[in-house]
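Note that this is a trimmed complex: some chains were dropped, and none of the rest were shifted.
Letters are used for the chains, namely A, B and C, taken in the order the chains are written, and counting of residues starts over at 1 for each.
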Amino acid sequence: TNAEPADEKKTVNVGVSIYKFDDNFMTLYRQEIEKYFKSLNTDEVTYNVTVQDGKNDMAEQTNQIDNFIAQDYDVLIINLVQSTSAATIIDKCEAAETPCIFINREPSEEDMKKYEGMISYVGADARQSGKMQGELVAELDNKGDLNGDGLLQYVMVVGDPENVDAKYRTQYSIEQYQEVSGNKVEKLDEQRGDWDQAKGQEIVANALTQYGDKIEAVFCNNDAMALGAAQAITAAGRTVGKDIYLVGVDALAEAVDLVSTDMMTGTVLNDHITQAHKAVDAAVSAVNGEKLSAYYWVDYVKVTPKNASQFK
Amino acid sequence: MNIEKKRIIHFMSNNAITLLLILLVFYVGMTQAGFLSGPNFNNIMTNVVPRFIIALGVSSCLITKGTDLSAGRMVGLGGVIACTFLQRADYADRFFPGLQQYPLLAVLILVILATAFFGLLNGMVISILKVPPFLATLGMQTIVYGINLVYSGADPIGGLRKDYTSLATGELFSIGGFSFKYLFLIGIILGILFWFLYNKTRYGKYMYAIGGNENAAEVSGVNVTLSKIKIYTVAGIMYGIAGFLLAAKSGGASVNLGLSYELEAIAACTIGGVSTTGGVGKVSGILLGVLVFELLKTSMQFLKIDTSYQFIVQGAVIIIAVALDIRKYLAKK
Amino acid sequence: MSEILLEMKEISKSFPGVQALDRVSLKIKKGSVHALMGENGAGKSTLMKCLFGIYKIDSGEVLLENEHVNIKDTQEALSLGIAMVHQELQSIPERNIAENIFCGRYPMKKRAYLKMIDHKKMMEDTEKLLSEINLKLSPKTRLADLSVSQRQSIEIAKAISCRAKIVIMDEPTSSLSEHEVNALFDMIQRLKEKGTSIIYISHKIEEILKISDEVTIMRDGTYVGSWSSSELTTDMIIQKMVDRELTNRYPQRKSKPQGNILQVEDLSSTDPKSFQNISFELRKGEIFGIGGLVGAQRSELMEGIFGMRAISSGKIIYKDKVLKIKRPRDAISKGIALLSEDRRAMGIFGVLSIFDNVTVASLDHHLILKTILNKKSLNEVVHESIEKMSIKAPSSKSLIQNLSGGNQQKVIISRWLANGPDILILDEPTRGIDVGAKYEIYTIMEDLVSQGKSIIMISSEMSELIGMSDRIMVMCEGKNTGLIDAAVATQENIMTLATKYM
C-alpha cells in the first residue's frame, strides 16, 4: 500500500461501490459490511472503508472505481450497476493489481474466469428467490387455487426490468409454482411497479377493481411493492389467506410482521448478513494474499407464518 | 350549415382535451368490465388527489414563470417524516422506539413546517439571490433528497397507525359503489382554496402579474420578492400535505417516495393550460391535466397494454393532447 | 412617378369578436410617401401586417407591380421587396447592433469551404448605415444598452438597408426626438429619389403634411378615402379621421398652481453618465414639463425619483418630509405614480385582461375584510376607465396584447388614474395616441391638476410641452439647462437649451 503509517499499525483501504444508495436491501447490506469491518479492526490493522453511491449510473460507478484505483485502494467490493460491465472493471483491477469482490449482481461466467484468484462473486442465486415465491404459494393447502378450477389466476407486480432480479423473479416464481403444484396458471395482469410502494398500491388497487374475485394471488418482485399491495388488498375489503394470497421478496421488517399476522402469505429473505460477512471475509483474505475462489453462494430463506418470528 | 360546422370545429378545438378524455373513458368503459364502476372511480380519485395537490403547488411557480423541480423530493421528505411519527405503538421495528402517539394534526403540522421551510428557502434563493428557478429548485431537489437519506438512513418506514392510513382509505359516506373518502374532501377543500387564492385575492393577482411581466409588476408596486417567497412557501406546504397523504395511501414511505412526481405535475399543469411562458393558468385546468394523466394510466392497465409500450403510448398521448389543445391559444393569423 | 406599385383591394380581416378590416383598399404609387391615418384601433397596423405576411387576410387581393401576390409569411414579403418598421420594437436585446440589422440576411463569405458569416463586411456596412442616420454608436453595442429611441432608429436603419421597393413605417417617430426625426426625413427623401415607396403611419399630423405625397384615412376598420396631401389641412384630416369637429388641440388651462408638493435638491445618479445635480420643485396643481433630446436622461431622472434607479446624492422633499424611496412600491404607497416610456417592457401584462391591467396597482383600495378582492368596486373602476378613456375593446376581459398600440397606452394610463396619485409622472404619455384621444388625455390631465394634483410630463413633442405645461425644465446630457415659463416658451428656446452641451 502507498500510505505506510509511521507505526506498525497497518491500514487497509477498502473501496465499496453500491449500485444505488436508496435501494432498501442494499442499504441493509452495506450497513452490515461497514459494521462487520469495524468489528475486524484490531491493534495491528485498521480497515478504512469508503462507500460510494453508484447512483444507478454505470458511467458514474466506473468513475468511482477509477478514483479508488487512482488512490491505490487495497481491495474493492463492487455492487455493479450493470453486470455486463464487469469485464471493463476486471480489466482495470487487473491492470492495477487490485483484488475485487463483486456482490449482489452477478457478472457473466465468462467474465469471472478472468483475473483468476483475485476476483470473486458473493451472492445469492437470484433465480432462487423467484422459485421460493412460487413454492410459497404452491405449498399452501389449496395450492393457492381458491376457486378450484385448477388454474392459478395471478397478478404480477414487476420491479424495474433493468435489474435481472426483476426478470428472474417474474419468470421463475411462476415456473416453479407450476412445477411444484402441477397446476396451470392464468396471468391476469403484469405491471411495472419499479420497486416502489406507492406504485405497488396503485397497480394492485386497479387490478382488484378490474378483476375482483378472480384474482387468487399477487406476486410482487419485492416487499415494498407487496406492502403497497397489502394496503390495496385491505382497502378493497379482501383478506389475505382467505380470499387472496400475496408474496414478496426481501423480508423487510414490516413484511415479516405482516406475514406473522397472516396479512401476507410469505416473503423470501435475501440473507444480507451472511452475504455481507462472506464478502468481507473474501476481501480480507484477498488482502492477506490468499487466492480467492470465484464464487461464494448464500441461500435465500423462505419466510412463512410458521417461521416468521425467527426473522423479527 | 357552414356556420354550424365552424362552430362545432371551434368548440372541438376549444375543448380538445376534455373531448379526448371523454372518448377515452367511453371506449375503455365499453370494452373493459369494471372500468365504469364505483371502486375504479374511487381508485382513480385516490390517485388523483395527491397529484392534484402537488400540481396545485407547482402551478403557482409555473404561473410566475418559475418552476419547482424539488416538488417530488419534498413529497418524499414529507411522507417519510409523517411515517416516522405515525407508527403503531406495537410495531416492532419503530423508527423512534419510545415515541408517544401524537395526534395526526400535530404531525401534519410538523410535516408542513418542514416542507414549508424548504419552500421558503427556494423562494428566497430565487427571489433574493436571483438564481434561475430551474437551477435553484434542481439544487434543492438534491439537497432535500440528501437530507431525507440522512434522516431516514434509506430505511423504508412502515407499520403505520390505522387512524393515519384510514385518511386515505376511510370513507365519509358512500352511495352505491361510490364512496366519498376523507381524501376526496381534502382534495376538494384545497382545490377551492386555490381557486379562491387565484381569483379572489391579491396573492393570486400578483402571481399572474409577475408571470405576465415581472418588470411591470415591480413598477406597478407589486412586492415581487415577497410574493415569490410566499408562492414557493405555499408550494412547499402543498408538497408536505401531498406527502402526508401519499404515505397514508400506500401504507408506508421510503426515501424514493414522490420520485419525479414534479415532472408529472408540471406536465399535468401544462396539459391543463398553465403556460410555461407565465401568467396563465386556472385551477380547473390543472385538475383536468391531472385527470388526463391518471385516466390514461388506468386505462392502459385495463386495456392490458404491455408495460414497455405504455411508455410510448403515454408520451405520444401527452404530445398529441397538447398539440391539439394549443390550437386554441395560437394567435389566429 | 404615377406608376402604381402596390394595390390592396377590398381587404377584410377579422379577429375573434372584432372586424379589424372591412373591405379596405389602398393604392401606392412608385417613389411616393403614402400616409396612412386613423384613430387608435382603426386598423392601420393590421392592414400593414396583412401586407407583410404576419396576418393572413380573410378576403381581398394584393397586387404588386400588377402581379397578383399571395404573401404567406414575412420571409416571402421580404423577398418581394417589402420591409417594415413595426409599431412595437422588434429588437433582440442580447445581440449587437450589426447582428440586429442583418438578422435574417447575414452577409456570407464568398470563398470559404464552410458557409461562414462575413463579420467584417457586416461591421463595415453597419458602420456606414449608422453614420447615414447620424447615430454615433459602435456596431458592437448590445441593443439592451440602448435607449428606446436609439433602438427605434436601429430598426429604421434595418428596414432601410433592405433596399426594398416598399418600406412600411408604423409610427416610426413615436419615440424619436426632433433631431432623429429630421435625420429620418432626410433618409425618406433619399429613398424616394431612388424610387422606393414608403407607407407611413403616424398620429403626428404636422409630420404627415410635411413629408407625405398622399394620405389615406381609415376609420373603424373601413376605408374613408385617399387624397393628395396638398389638398389637405390639419383640420380636414382630423375631421375625416374622427368624423367630428375638433376645434382645439389643447384644452384651456385654467388651474392655478400654488404651494409646493415636491422638491428635488441636487439629485445625482450613481451612474456618472446619467443625471447629475438636478434641482427643481413641483407645485400643487401644476403640470411640470421636462424637455430635451433623446439621451438627456429625463427618464432616468424620473426613474430615480420613483426608486427604480440608484441615487448617489441629493434629497427629495415630498409634502415637507424627506422622502426615502428604495423601490417603486414605496413611491406608489406615498401617492406617486409613473407611466413608463417603455410600454412593452415596463407597462403591459400582455397575457392578462384589460381588467387585470387596470386594477393591478390599486388592489389595496378594493379589499373586503382586508383580504378578499371586491369585484364589484373593481368592475366599476374598470368600466369607468374604459368609458372615460374610450378604450376600444370587445370587453374588459379582452387580453391587452390584442389591443391596438394606442389603446394599450390608454389602459396603462387608466391603471395609474385608478390609483388616485397625488403626483403623476407621465413619460411620453401620448406616444402613439390619436388626436382625439390625445385631447381626452389632456382633458384628464387638466381635471387632475384642477383637483390639486400635480403632474410631471416628459415629452419629446415640443408643441405638447408648450401647450400643456405650466413650466418647462429642459435637460441636456443629464444636467438641468434651464427652466422656462410656458407662457414664454418657444420651440427655439427649448431647442437652444436642449443642445447646450452639444
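Heads up, the rule we're going with is that a residue touches a chain if its C-beta (ideal position, glycine included) is under 8 Å from a C-beta of that chain, and two chains touch if they have at least 3 such contacts.
Since this is a predicted model, take the numbers as computed values, not measurements.
Q: What stoichiometry does the whole assembly in this file have, expressed with the labels used here?
A: Whole-complex stoichiometry in this structure file: A x1, B x2, C x1.
As a convention for this text, only the chains that are shown with their structure count from here on.
Q: How would one label the connectivity among the chains shown: line, ring, star, complete, or other?
A: Drawn as a graph, the chains make an open path, so a line.
Q: Could you please state the distance in Å, as a whole number, between where the Cα atoms of subunit B are centred and where those of subunit C are centred?
A: Once rounded, the distance between the two centres reads 44 Å.
Q: Distance from the CA centroid of subunit A to that of subunit B, rounded to the nearest Å?
A: The answer is 33 Å.
Q: Return the distance between the CA-based centres of subunit A and subunit C, expressed in whole Å.
A: Whole-Å distance between the two chain centres: 70.
Q: Would you pick out the residues of subunit B that each touch at least 2 other chains?
A: none
Q: Do you know which subunit C residues sit against two or more other chains?
A: Counting only residues that touch two or more other chains, subunit C contributes none.
Q: Touching subunit B in the complex: which residues of subunit C?
A: So the residues of subunit C touching subunit B come out as 15-16, 54-56, 306, 308, 327-329, 332-333, 338, 340, 345-352, 356, 359-361, 363-364, 367, 371-373, 375, 415.
Q: Where on subunit B does subunit A make contact in their complex?
A: Touching subunit A from subunit B are residues 32-35, 37, 39-40, 42-43, 46-47, 91-93, 149, 153-156, 158-159, 165, 168-169, 246, 249-259, 298, 301-302, 304, 307, 310.
Q: Can you list the subunit B residues touching subunit C in their complex?
A: 200-202, 205-206, 208-209, 211-213, 215-223, 275, 277-280, 332-333
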